[in-house]
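Missing here is one protein chain; the remaining ones are kept as they sit in the complex.
Entry: chain A
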Amino acid sequence: MSENFDFLLRTVLKGLPYTAGAAAGGIALAAVLSFAAGLALLSRSRGVRLVSRVYVEGFRGTSEVVQLFWIYFALPVLVGLQLVPLFAGILVLGLNHGAYGAEIVRGAVQSVPRAQVEGAVALGFGPVRRMRRVILPQAVAEMLPPFTNLFIQLLKNTSLLFLIQVPEIFHQGELLRPRFGNELGTIYAILAVLYLVLALLITFVMGRLERVAARRLGRKAAGRNGALAAGKGV
(Lines give C-alpha, C1' and ligand atoms only; values in the text may rest on other atoms or scores of the structure.)
Protein backbone atom coordinates (compact mmCIF):
# COMPACT_ATOMS: atom_id res chain seq x y z
CA MET A 1 0.00 0.00 0.00
CA SER A 2 2.69 2.48 1.02
CA GLU A 3 4.49 2.46 -2.33
CA ASN A 4 1.23 3.32 -4.05
CA PHE A 5 0.22 5.89 -1.48
CA ASP A 6 2.59 8.51 -2.87
CA PHE A 7 1.21 8.02 -6.33
CA LEU A 8 -2.41 8.15 -5.18
CA LEU A 9 -1.79 11.29 -3.17
CA ARG A 10 0.08 13.00 -6.00
CA THR A 11 -2.65 12.18 -8.51
CA VAL A 12 -5.43 13.44 -6.27
CA LEU A 13 -3.45 16.58 -5.41
CA LYS A 14 -3.30 17.47 -9.10
CA GLY A 15 -6.99 18.26 -8.76
CA LEU A 16 -6.52 20.54 -5.76
CA PRO A 17 -6.03 23.77 -7.76
CA TYR A 18 -9.32 23.09 -9.52
CA THR A 19 -11.22 22.34 -6.32
CA ALA A 20 -9.74 25.36 -4.58
CA GLY A 21 -10.26 27.56 -7.64
CA ALA A 22 -13.86 26.46 -8.08
CA ALA A 23 -14.54 27.02 -4.38
CA ALA A 24 -12.85 30.45 -4.34
CA GLY A 25 -14.55 31.58 -7.54
CA GLY A 26 -17.89 30.22 -6.41
CA ILE A 27 -17.59 31.90 -3.02
CA ALA A 28 -16.68 35.25 -4.59
CA LEU A 29 -19.59 35.10 -7.01
CA ALA A 30 -21.99 33.83 -4.35
CA ALA A 31 -21.01 36.66 -1.98
CA VAL A 32 -21.59 39.33 -4.62
CA LEU A 33 -24.91 37.83 -5.71
CA SER A 34 -26.03 37.37 -2.10
CA PHE A 35 -25.62 41.05 -1.39
CA ALA A 36 -27.09 42.22 -4.67
CA ALA A 37 -30.12 39.92 -4.50
CA GLY A 38 -30.52 40.17 -0.72
CA LEU A 39 -30.64 43.97 -0.76
CA ALA A 40 -32.86 43.87 -3.85
CA LEU A 41 -35.32 41.75 -1.86
CA LEU A 42 -35.65 44.72 0.51
CA SER A 43 -35.99 47.31 -2.22
CA ARG A 44 -38.90 49.72 -2.24
CA SER A 45 -39.52 49.08 -5.90
CA ARG A 46 -41.87 46.19 -6.57
CA GLY A 47 -40.18 45.35 -9.87
CA VAL A 48 -36.74 45.01 -8.28
CA ARG A 49 -38.16 42.84 -5.50
CA LEU A 50 -39.91 40.63 -8.03
CA VAL A 51 -36.82 40.07 -10.18
CA SER A 52 -34.79 39.17 -7.13
CA ARG A 53 -37.54 36.87 -5.79
CA VAL A 54 -37.69 35.01 -9.10
CA TYR A 55 -33.92 34.52 -9.05
CA VAL A 56 -33.87 33.35 -5.44
CA GLU A 57 -36.83 30.97 -5.69
CA GLY A 58 -35.77 29.73 -9.11
CA PHE A 59 -32.36 28.65 -7.92
CA ARG A 60 -33.49 27.41 -4.53
CA GLY A 61 -36.38 25.53 -6.03
CA THR A 62 -34.45 23.47 -8.56
CA SER A 63 -31.66 21.00 -8.14
CA GLU A 64 -28.07 22.18 -8.36
CA VAL A 65 -27.14 19.25 -10.59
CA VAL A 66 -29.97 20.15 -12.97
CA GLN A 67 -28.70 23.73 -13.04
CA LEU A 68 -25.23 22.48 -13.80
CA PHE A 69 -26.45 20.33 -16.68
CA TRP A 70 -28.63 23.12 -17.95
CA ILE A 71 -25.88 25.72 -18.03
CA TYR A 72 -23.21 23.40 -19.34
CA PHE A 73 -25.15 21.30 -21.88
CA ALA A 74 -28.32 23.22 -22.72
CA LEU A 75 -27.38 26.89 -22.62
CA PRO A 76 -24.74 26.59 -25.38
CA VAL A 77 -27.47 25.49 -27.80
CA LEU A 78 -29.56 28.51 -26.91
CA VAL A 79 -26.89 31.18 -27.08
CA GLY A 80 -24.28 29.43 -29.22
CA LEU A 81 -21.58 29.80 -26.60
CA GLN A 82 -19.79 26.86 -25.03
CA LEU A 83 -18.48 27.53 -21.54
CA VAL A 84 -15.21 26.09 -20.27
CA PRO A 85 -16.21 23.41 -17.69
CA LEU A 86 -14.52 25.15 -14.76
CA PHE A 87 -16.28 28.44 -15.51
CA ALA A 88 -19.64 26.77 -15.98
CA GLY A 89 -19.05 25.15 -12.60
CA ILE A 90 -18.12 28.40 -10.87
CA LEU A 91 -21.15 30.06 -12.42
CA VAL A 92 -23.53 27.39 -11.13
CA LEU A 93 -21.95 27.22 -7.67
CA GLY A 94 -22.11 31.01 -7.40
CA LEU A 95 -25.65 31.36 -8.72
CA ASN A 96 -27.04 28.54 -6.62
CA HIS A 97 -25.42 29.47 -3.31
CA GLY A 98 -25.96 33.18 -4.02
CA ALA A 99 -29.69 32.49 -3.95
CA TYR A 100 -29.38 30.95 -0.48
CA GLY A 101 -27.06 33.76 0.59
CA ALA A 102 -29.59 36.37 -0.49
CA GLU A 103 -31.95 35.13 2.22
CA ILE A 104 -29.13 35.33 4.78
CA VAL A 105 -28.43 38.95 3.81
CA ARG A 106 -32.12 39.86 3.84
CA GLY A 107 -32.62 38.25 7.24
CA ALA A 108 -29.56 39.90 8.74
CA VAL A 109 -30.48 43.37 7.49
CA GLN A 110 -34.00 42.94 8.82
CA SER A 111 -32.67 41.83 12.19
CA VAL A 112 -30.93 45.17 12.78
CA PRO A 113 -33.01 46.88 15.48
CA ARG A 114 -35.46 49.46 14.18
CA ALA A 115 -34.10 52.06 16.60
CA GLN A 116 -30.74 51.98 14.83
CA VAL A 117 -32.37 53.05 11.60
CA GLU A 118 -34.39 55.73 13.36
CA GLY A 119 -31.24 56.97 15.08
CA ALA A 120 -29.51 57.31 11.73
CA VAL A 121 -32.49 59.19 10.32
CA ALA A 122 -32.44 61.51 13.32
CA LEU A 123 -28.76 62.25 12.65
CA GLY A 124 -29.72 63.29 9.13
CA PHE A 125 -28.09 60.34 7.34
CA GLY A 126 -29.29 59.75 3.79
CA PRO A 127 -30.39 56.27 2.71
CA VAL A 128 -26.96 55.29 1.31
CA ARG A 129 -25.02 56.51 4.30
CA ARG A 130 -27.55 54.89 6.60
CA MET A 131 -27.02 51.57 4.89
CA ARG A 132 -23.22 51.84 4.72
CA ARG A 133 -22.48 53.32 8.12
CA VAL A 134 -25.21 51.98 10.36
CA ILE A 135 -27.14 49.02 9.03
CA LEU A 136 -24.59 46.97 7.07
CA PRO A 137 -21.81 46.92 9.68
CA GLN A 138 -24.25 45.40 12.15
CA ALA A 139 -25.90 43.13 9.60
CA VAL A 140 -22.56 41.81 8.34
CA ALA A 141 -21.54 40.72 11.83
CA GLU A 142 -24.85 38.89 12.03
CA MET A 143 -24.54 37.15 8.66
CA LEU A 144 -20.97 35.87 8.87
CA PRO A 145 -21.70 32.65 10.83
CA PRO A 146 -24.44 31.45 8.43
CA PHE A 147 -22.20 32.42 5.50
CA THR A 148 -19.49 30.15 6.93
CA ASN A 149 -21.94 27.24 6.71
CA LEU A 150 -22.99 28.23 3.21
CA PHE A 151 -19.42 28.45 1.95
CA ILE A 152 -18.53 25.05 3.40
CA GLN A 153 -21.59 23.66 1.65
CA LEU A 154 -20.35 25.26 -1.56
CA LEU A 155 -16.90 23.75 -1.08
CA LYS A 156 -18.40 20.28 -0.72
CA ASN A 157 -20.50 20.80 -3.82
CA THR A 158 -17.43 21.49 -5.96
CA SER A 159 -17.39 17.68 -6.21
CA LEU A 160 -20.42 17.94 -8.53
CA LEU A 161 -18.14 19.46 -11.15
CA PHE A 162 -16.78 16.00 -11.80
CA LEU A 163 -20.06 15.45 -13.69
CA ILE A 164 -18.92 17.98 -16.30
CA GLN A 165 -15.35 16.69 -16.43
CA VAL A 166 -13.62 19.35 -14.36
CA PRO A 167 -10.42 17.63 -13.16
CA GLU A 168 -11.00 18.51 -9.48
CA ILE A 169 -10.02 16.16 -6.65
CA PHE A 170 -13.11 13.96 -6.76
CA HIS A 171 -12.64 13.50 -10.50
CA GLN A 172 -8.98 12.61 -9.90
CA GLY A 173 -10.12 9.99 -7.41
CA GLU A 174 -12.51 8.58 -10.01
CA LEU A 175 -9.67 8.31 -12.51
CA LEU A 176 -7.79 6.14 -10.03
CA ARG A 177 -10.71 3.85 -9.23
CA PRO A 178 -10.42 1.39 -12.16
CA ARG A 179 -6.71 0.76 -11.59
CA PHE A 180 -6.56 0.92 -7.81
CA GLY A 181 -9.84 -0.80 -7.04
CA ASN A 182 -8.51 -2.41 -3.89
CA GLU A 183 -7.19 0.84 -2.48
CA LEU A 184 -10.47 2.70 -2.64
CA GLY A 185 -10.37 3.19 1.12
CA THR A 186 -7.11 5.12 0.83
CA ILE A 187 -8.39 7.21 -2.06
CA TYR A 188 -11.59 8.20 -0.27
CA ALA A 189 -9.69 8.88 2.94
CA ILE A 190 -7.38 11.27 1.07
CA LEU A 191 -10.40 13.03 -0.39
CA ALA A 192 -12.10 13.31 2.98
CA VAL A 193 -8.99 14.80 4.58
CA LEU A 194 -8.55 17.32 1.76
CA TYR A 195 -12.17 18.49 2.01
CA LEU A 196 -11.80 18.72 5.76
CA VAL A 197 -8.62 20.81 5.49
CA LEU A 198 -10.25 23.19 3.00
CA ALA A 199 -13.34 23.46 5.21
CA LEU A 200 -11.14 24.31 8.19
CA LEU A 201 -9.43 26.97 6.09
CA ILE A 202 -12.80 28.55 5.32
CA THR A 203 -13.79 28.38 9.01
CA PHE A 204 -10.48 30.01 9.98
CA VAL A 205 -10.75 32.87 7.49
CA MET A 206 -14.40 33.49 8.35
CA GLY A 207 -13.53 33.44 12.05
CA ARG A 208 -11.00 36.19 11.40
CA LEU A 209 -13.58 38.21 9.50
CA GLU A 210 -16.04 37.76 12.35
CA ARG A 211 -13.53 39.17 14.76
CA VAL A 212 -12.84 42.14 12.49
CA ALA A 213 -16.58 42.78 12.04
CA ALA A 214 -17.16 42.58 15.77
CA ARG A 215 -14.27 44.89 16.55
CA ARG A 216 -15.64 47.49 14.15
CA LEU A 217 -18.79 47.49 16.22
CA GLY A 218 -16.82 47.70 19.44
CA ARG A 219 -17.98 44.24 20.47
CA LYS A 220 -16.19 41.00 21.11
CA ALA A 221 -16.88 38.12 18.74
CA ALA A 222 -18.56 36.25 21.56
CA GLY A 223 -21.94 35.78 19.98
CA ARG A 224 -20.35 33.49 17.45
CA ASN A 225 -20.46 30.29 19.46
CA GLY A 226 -24.10 30.81 20.15
CA ALA A 227 -24.87 31.33 16.50
CA LEU A 228 -22.98 28.23 15.42
CA ALA A 229 -24.60 26.06 18.06
CA ALA A 230 -27.98 27.03 16.66
CA GLY A 231 -27.32 24.31 14.14
CA LYS A 232 -28.30 25.81 10.83
CA GLY A 233 -27.69 23.06 8.39
CA VAL A 234 -28.14 23.03 4.66
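Here is the rule we go by: a contact is a pair of C-beta atoms (placed from the backbone, for glycine too) under 8 Å apart; a residue touches a chain by one contact, two chains touch by 3 or more; residues count from 1.
By definition in this document, contacts and distances are computed from a predicted model.
Looking at the choices "(2Fe-2S)-binding protein", "Diguanylate cyclase (GGDEF) domain-containing protein", "GH3 auxin-responsive promoter" or "Ectoine/hydroxyectoine ABC transporter permease subunit EhuD", the name in the UniProt record of the chain not drawn here is "Ectoine/hydroxyectoine ABC transporter permease subunit EhuD". Among A:Arg60, A:Arg179 or A:Lys220, only A:Arg60 touches the chain that is left out of the view.
Touching the chain that is not shown, out of A:Phe35, A:Tyr55 or A:Phe162: A:Phe162 (per the contact rule at the top).
Chain A residues in contact with the hidden partner, per the touch definition given at the top, are 57-58, 60-67, 69-70, 73-75, 77-78, 152, 156-160, 162-163, 170, 174, 177, 181-182, 184-185, 188, 191-192, 195-196, 199, 230-231, 233-234.
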